[in-house]
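All protein chains but one are shown at their positions in the complex.
Moving on, here comes chain A:
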Amino acid sequence: MVLSAADQAAVRALWRKLGNNVGIYATEALERTFTAFPTTKTYFAHFDLSPGSAQVKAHGKKVADALTTAVAHMDDLPGALSALSDLHKHQLRVDPVNFKFLGHCLLVTLARHYPGDFGPAMHASLDKFLSHVISALASSYG
């Protein structure tokens, strides 16, 4: 199941607008995830999770890079994200329910920073894109 051309175009257009700030927004999304869904912190017991944490910022950059990869490969997300999927399943051993929390907080972050762009149709396209990313990340879980 692949995203429609219209959804892909919408996501690409927004991503171009985000430019070099994807890392900043991914970091904010992580902070929101830890605050709003505290159970997610169980995977980061080894991190300093205080505001402005350098570790969270570095992790935000990793998440941002993965999302940018996803945007560049919307025709084959399972393929593009297969290594990440294996990592999350076999090494990190993250329960896939948590992917949805981060996905939601990414939407909240984008709504907060780009209110004018975050109309209902864009909201729908982004939600679908993130659902596909989450699906691809969970694909190796069997």
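Rule of thumb we're sticking to: a contact is a pair of C-beta atoms (placed from the backbone, for glycine too) under 8 Å apart; a residue touches a chain by one contact, two chains touch by 3 or more; residues count from 1.
Just so we're on the same page, contacts and distances are computed from a predicted model.
Participant: Report the protein name recorded by UniProt for the chain absent from the figure; options are "Two-component response regulator ORR9-like", "Glycine cleavage system H protein", "Glyoxylate/hydroxypyruvate reductase HPR3" or "Hemoglobin subunit beta".
Facilitator: Protein name of the absent chain (UniProt record): "Hemoglobin subunit beta".
Participant: Of the residues A:V2, A:V97 or A:A124, which one touches the chain left out of the display?
Facilitator: A:A124
Participant: In the whole complex, what residues of chain A lie against the chain that is missing from view?
Facilitator: 28, 31-32, 34-37, 104-105, 107-109, 111-113, 115, 118-121, 123-124, 127
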